[in-house]
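In this view, the complex is presented without one of its protein chains, the others remaining in place.
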């Protein structure tokens, strides 16, 4: 099976930011995304999402360039104002053309 | 802590495919799986799952051989007909015998 290395970007944020984040992600060049409901607590020790659905987890598979572009937007427009978590990992996909 | 490298296979698909996908996964030799509800948009720009629960995310931890076997089945029986996403990544587990 022929697979291709791409980057999985995971963003966890307040559910209220959903539409705004989707717009930022699309704008940076991502072709698709997956959203799940989440709850959690962050490093500020206050609850960033006590109930399931207070937070969302957005997963995007992109190339490294688009992932970094999204991180720059997060750093400029989201991190200073909101409790947002973002991390990258390496994944292997088939049908690379679906993502980049 | 002694850990073992295995492969995490993530499949995102329409919720309607759940039973069929579980059967394919079991059939290929996976011992277990985890399912979460998801929503998302795909590369065709049409919404593949507007509401949470329209899509499911199935996670399977297997060895590389079983992961590739599942990918072959996805490529033959699912990709031509359905909006299915699949990707692999490397994970480390304890208690390897639970998975393979």
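Order of writing sets the labels: A and B. Residues in every chain begin at 1.
The definition used in the following text is that a contact is a pair of C-beta atoms (placed from the backbone, for glycine too) under 8 Å apart; a residue touches a chain by one contact, two chains touch by 3 or more.
Quick caveat, the model's predicted, so the values are computed rather than measured.
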For the full complex, which residue in A:1, A:15 or A:88 touches the chain that was left out?
-> A:88
Contact footprint on chain A, counting only the chain that is left out = 10, 12, 36-43, 48, 52, 55, 57, 68, 71-72, 74-75, 79, 85-90
For chain B, which residues lie in contact with the unshown chain of the complex?
-> 1, 3, 6, 8, 22, 31-37, 61, 89-95, 98-99
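In the analysis below, only the chains that are shown with their structure count from here on.
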Cα centroid separation between chain A and chain B, in whole Å?
-> 19
